[in-house]
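Structure below; questions to follow.
One protein chain omitted, others in place.
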Amino acid sequence: MRICRVLLLPILSCVLLSGCWDRIEINDLAIVLATGIDYEEGKVQLTSQIFVPRKAGGGDSSGSGGSPSGVTMIRTAEGRTIAEALNRLQRKVPRNMFWGHCEVIIISEQAGKRGIREYIDFFLRYPQFREHAYVFSSEKAAKDILALLDPLERSSAESLREMANLKLGTRVTALELAKSIEGPSSSAILSRMLVLPPEPDQDKLTTTPYVKGLSLYNKDRYVKTVKEPMSVGVLLLAKELNNIIMPVEFKPLEGSFSIRLIEIKTALKPRIVNQHWSMKVDIQTNGEVVLNTTDANLTDPAVLTKLEQEWSAKLTSLAYDAIDLSQKELRSDFFKFAVEFRRYYPKQWKKQEKNWETLYPELDVEVKVDAHVVRTGKSTGPQGIPNEDET
Amino acid sequence: MYGGVHHRGTNRTRPIYTQATNATKGAGSHMLTDKGKISETQLAFMVFPAILATAILSVPGITMHYAGHDMWMTPILGSLVGLAAIGISIGLDRMYPGKTLIQSSVSIVGRIPGKLFGLIYIAFLPHLTGLIIREYGEFIVNNALPSTPLFVVMGTMVVVCAINVRLGIEVVGRTSQVFVTLLIVLLALIFILLIGELNPAELFPFMEKGPIPLFTGATAPAAWFSEYIVLAFLLPYVNQKKRTTRVMMGSLVLTTTAMTVTNLFCLFLIGDLTDTFVFPVMIAARYITIADFLQHIESLIIAVWIFGIFVKISVFLYIFATSTAEWFGLKDYKPVVVPLSFLCMVFAYWVVSGGSGISSLVSASANLYTISILLILPAMIYGVAWLKKGWAHVRKNRASTD
Partner (left out) sequence: MDTSVISQQELPLTGYLAVDQEMLRSVFAGCSDIVFHTFQTACLTSALCVYCVGLCDTERLERQVLTPLQETGIEAAQVPLASVKHVETTTQAVQAILEGEALLLLDGSKVGTAYPLYQAANRSTEEPLAESTVRGARDGFTESLTMNMSLLRKRIKTPALKIHTRNMGERTNTSVSLIYMEGIIDPKLVKEVEVRLDDLKLRDVLESQYIEEGIVDQRYSPFPQMIATERPDVVASNLLEGRFAILVDGTPFTLIAPVTIFSMLQSPEDYYQNVFMSVFVRWLRYIFYVLSMLLPSAYVAITTFHQEMIPTVLLLSIARAREEIPFPALVEALIMEIAFEALREAGVRLPKQVGSAVSIVGALIIGQAATSAGIVSAPMIIIVAITGIASFMIPRYAASIATRLLRFPMMFLAGTLGLTGVMLGVILVVIHLSSLRSFGTPYLSPVAPTMAKELKDVWWRPSPRNKPH
């Protein structure tokens, strides 16, 4: 009995020490920071942006002015499906590809036209991917954006992630993308990235991607790109408007006020009365005046009230433009009206679920904007007018 | 090393001091195969993860599948089953103090039927324990250690639980106290961290398909709640039964709340997609990201959850070992522990052939199987016992009036 006890520990150790099966050292990992999906000649192209670790104080001592603090490289592979492309990609990299830190996914519009359903399934199924990765779309190839060496941040993936955190466009995670495509409205909106032209004396790749416009997806296919000012309306209705300064004209005076949005709340209120389906969109917003190029003085309450009215009118027209785009032109529900109807009128929704495609373009939508200007910045009256004393 | 302490030069295996404090109380307790005692709070601490550890993994998916957006109400319905199980256990313990279910069944329905009843349990318990161990193994291998052989993952846990069980009910009780406290604190922390990402509007649509799916969805939590019958096996070890009912009710409320909160969190975070994921709670945990530094802490959650599953496997292994020892009339259950744990490992391999088998087993048929053995059978025994007592009472009255 004693022998058994004495032998137990060595035997157990043998079992454990015979193989540390899952052990992967950090310096055997190729850490992927961002993924890009393109589609060319019938094949899916998967690009990964891999971090290249350099020992601190070793590598980039010969840095010119704008050399990045970290270095990334890209590797691309193609295959018939995205899973096959992933496999081929591993063969081009001498280390284990580690997707657990992939924070950014870029899908090119070309790939989007074919349908992104396959990619969503892959991202939500393969164990290592994060559901919290931000998804963007790009006008040209995704791999061009991933190849950039950002001068300010560690990598272009980092700058994209920070831009998403700042809510410069939409902020869509993989999980949210899946929810909006699999949900009743079957649509999605993604921010569209372009490449900033580099400085003339810099390396072609030392530049930053930036947000310009939105890509709209119906079901799981890319349908249209919208730019400003239409994108403002789309974002407004999709509850993703943020970080924006709008000029508001102030007739009959010359010039305009620029208002920065502080807070905006969009509420969607569905109503079904006597088989008549309608949706009321309630927008409440606060803003701050940051530029005044008119001669009007904001301390005058009449001016303020008129400004608020003008601003509400502008927002309302933007909203209606966006609604027209989605109802009449594209005939798909981008703003998740379907979800709201399902929530509050489940029985009627069940009956009409299949007819939503025909129901939606005929839907009665009413937009009501309640806008307030709460602050006027540091100054009151208009500044910078020459010969001011002459009034 | 195991329990009894041997002093040099003496034949005593336990200090006088502890022998005095562990004096067994109650008449029939000499038949119990373990001389240790636990307190009511320790029992409540043991039972809480015994229900919740695996429920947290599977219940949100199953209930979402059947009940849709009303899945958060299903644990409340299922807790009725738990109430019944608690009632049966406490009632049986009151009628036959100091006897576990295996022993009292012999007294209630006679020797042969009672032994048969015990045999059903001795055959069911390794099946259930094996299923739990396999679920643990599959979960770890899927989420944390993909390349490690299943045998190593399950084997190490079974070895640890066997050591725990062999040391006695007191050790099992104390370890569960320590771990369950940690478990509750850390899980509460996780939930608090997730509050920012929730969308309460997912509560609607309400009663989308009517009230019937609520009941079909509630069978899954009900099967888990019927595991409260473990009380019938563990109540004889409790000393000082002053507030048993209240403590057990408290434990039931806590378990129901925990399950409901888990369901709510999954619903608010993932919404309709909850039943498309294998382990929705894991997805929820992966989604937490605070200030860009607290990310992907699902490994931490797995680590914390291991504590819970450890307590659950220990409790069931303990019940299995003591029931077997009692059925065979042994004086001490300790020699039986190691072979029985090996048997449970064998069952773990045998019960399903693959990970998907687990999900299908756990959804429909397993629930009814579990409820019938863990609830219906003891209910029948309890009914018979009640009738017997009532009949004896009537006979006594008749005798006294004659």
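For the reader, a short list of remarks on this structure follows.
Residue numbering begins at 1 within each chain, and the chains themselves are lettered A and B in the order written.
The rule is short, and it goes like this: a contact is a pair of C-beta atoms (placed from the backbone, for glycine too) under 8 Å apart; a residue touches a chain by one contact, two chains touch by 3 or more.
All values reported here derive from a predicted model rather than from experimental measurement.
Per the touch definition above, the residue from B:T129, B:Q177 or B:T244 contacting the chain not shown is B:Q177. Annotation: of B:S107, B:N142, B:T245 or B:Q295, B:Q295 touches the absent chain (contact as defined above). Listed by residue number, the positions of chain A touching the unshown chain are 13, 16-17, 20, 22-27, 29, 31, 33, 51, 53-56, 70, 98, 100-101, 103, 128, 130, 154. For chain B, the residues touching the chain absent from view are 1, 3, 5, 7-10, 15-18, 20-21, 38-39, 41-42, 140, 144-145, 148, 152-153, 156-157, 160, 163-164, 167-168, 170-171, 173-175, 177-179, 181, 292-297, 299-300, 302-303, 306-307, 310.
By our rule, only the chains that are shown with their structure count from here on.
Centroids built from CA atoms put chain B at 45 Å from chain A. Those residues of chain A that touch chain B in the shared complex are 5, 12, 15-16, 21-22, 100, 124, 127, 130-132, 175, 178-179, 182-183, 342-344, 346, 349-350.
On chain B, the positions that touch chain A within their shared complex are 1, 142-143, 145-149, 152, 155-156, 159, 201, 204-208, 270-273, 276-277, 283, 286-287, 289, 295-296.
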